[in-house]
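For reference, the structure discussed in these notes is given below.
Excluded from the complex is one protein chain; the other protein chains are retained at their positions.
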Amino acid sequence: MSDWKELEAKSFYGASARERARGIVDEGTFTELAGPADRMSSPHLPVLGEAVEWDDGCVTGVGLIGKHPVFVISQEGRFIGGAVGEVHGAKMVGAFVLARQMYDRIKEEHPDELAERLPAVVISFETGGVRLHEANAGLLAHAEVMDQIQETKGKFPVISLIGSKVGCFGGMGFVAAATDVIVMSDLGRLGLTGPEVIEQEMGKDEFDSADRSLVYRTTGGKHKYIMRDANYLVEDTLGDFHDQLAAIMEAPYDEIVQCRRIGSEALVDEQLALAELSVEMAPKDARDVWAYFGNEDVEQIPEMTTAEFLAVAQRR
Amino acid sequence: MALRELNFTFTPDEPRPFPVGWSHRGVVGSGDMEVMFEQRDLGGDVQIKVCTPVVGFDEVWERVLDRFVRESQVSDAVIEINDNNATPVVVSMRMRQAMEEARKEAE
Partner (left out) sequence: MTTEPKIWNTLERDYRERIEAARPYVMDGKVVEAGDAVKLLEAVIRPGDKVNIEGDNQKQADFLAQCLCEVDTEKVHDLHMVQSVLSIPAHLDVFDKGIAKKVDFSFSGPQAGRLAEYVRDGKIELGAIHTYLELYGRYFVDLTPRVALCVGVSADRNGNIYTGFNTEDTAVIAEAVKFHQGIVIVQVNELVDEVPRVDIPGDWVDFVIQAPRPFYIEPLFTRDPALITDSQILRAMMVIKGIYGEYGIQRLNHGIGFDTAAIELLLPTYGEELGLKGKICSYFVTNPHPTLIPAIESGWVKTMYCFGGEAGMADYVQARPDVFFIGPDGTMRSNRDYAQTAGHYALDMFIGGTLQIDKYGNSSTATASRIAGFGGAPNMGCDAKGRRHATPGWMKCGEEYGMHDELVGDLPRGKRLVVQLQETFREKMAPGFVDKLDAVALAENAGLDLPPVMIYSDDLTHIVTEEGIAYLHKCTSMADRMAAIRAVAGFTEVGMAEDPAETAALRERGIFKTPADLGIDVRRANRDLLAAKSVKDLVNWSGGLYNPPAKFRNW
């Protein structure tokens, strides 16, 4: 098996940030920017006696999908849980800035081919949000990334990939929700307050964070797909995420942005109606919600393969 | 307590200069480390810098790295390590993997 085939077959869940960055764009097209050799590590961690990483837990760079330049941001959960500090955040922002510059250049140099050369920003999330060691800088970074997402509106898509060990939680859960498209695997988890924090605040009876099955029912890819928080659910390989990205990028921009969860009055109404519904039905478990939206045999949903699930899933 | 920096220089008996411009390996997870090898003409020496939060194991680092240099005979390189409590076996494995990757790439 060639190295590339091996990489594409690799589990997205188990892949490092760098492997994900390489594997989600076309073969051999990824170039890392501000990589380890540039040694852009955190200036704050050494004073606190905390280990540093030269990429600050965030792999950034550019690759191609077809003719589309894809600016990749890939977070590494093994380094401080993928938490966002100053440099990590700045690298995220940098990727957006480069994508916008690329968009402007293509618009100018290839006005007829804008659609097939349309750039994208792809974020492979693996994070719990703000890095507590540099909390102010981390919070600011969140705000800046939000700003950057706004700047892309009407120009090119921002796509979230969620399927890594740490999941996507905290402030970065908001950031993911604000992107145009979310792709998940059934191993991906998306939420705001992390399971441990809910348990700490509300007690074990409310939410037992050690009950991984419960955590997945509430935040996992299948639930998010039923709720339409995730637009696509794919198998857990780099190749499947790559293929899904390619399929998304084939669609016209106006169609891609139909996937959004926020950004219009109609969508706000929709979200508010959902909030009302949750008060009304007071579900005891995600399974109640699945049943409400017409899914049969909800006990079996967690056990299904992705393919089996996609064949029968009823979404809201 | 701030991060600590340890510096070592070794002189292998039968130096094998580092074959590529640079090579990087590893993630600074808990109990793990990353290592960067960079080609540099050091007249047959090899310099190693370790950045670590761990106190009290300077001699262990020296012995582990000395053995790596003896086994690989790597020379003319600056090696930097960002450590987060990696055990000697992890250090040896990561170093060996980065070295082999580089030698494979050079072939």
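Letters A and B mark the chains as written, and numbering starts fresh at 1 in each.
Here is the rule we go by: a residue touches a chain if its C-beta (ideal position, glycine included) is under 8 Å from a C-beta of that chain, and two chains touch if they have at least 3 such contacts.
Quantities reported herein were computed from a predicted structural model and do not represent experimental measurements.
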| item | value |
| --- | --- |
| Missing chain: touched chains present in the view | A, B |
| Given A:151, A:196 or A:211, the one touching the chain that is not displayed | A:211 |
| Identified contact with the non-displayed chain, of B:20, B:42 or B:93 | B:93 |
| Hidden partner interface residues of chain A, rising order | 11, 14, 186-187, 210-214, 216, 220, 302-303 |
| Positions on chain B contacted by the hidden chain, ascending | 30-31, 54, 57, 59-60, 63-64, 85, 87-90, 92-93, 96-97, 100 |
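What we mean here is this: only the chains that are shown with their structure count from here on.
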| item | value |
| --- | --- |
| Distance from the mean Cα position of chain B to that of chain A, given in whole angstrom | 34 |
| Chain B-facing residues of chain A, complex | 16-17, 35-37, 41, 45-54, 76, 78-79 |
| Interface residues, chain B side, partner chain A - complex | 1-3, 22, 24, 27-30, 32, 34, 36, 38, 51-53, 82-85 |
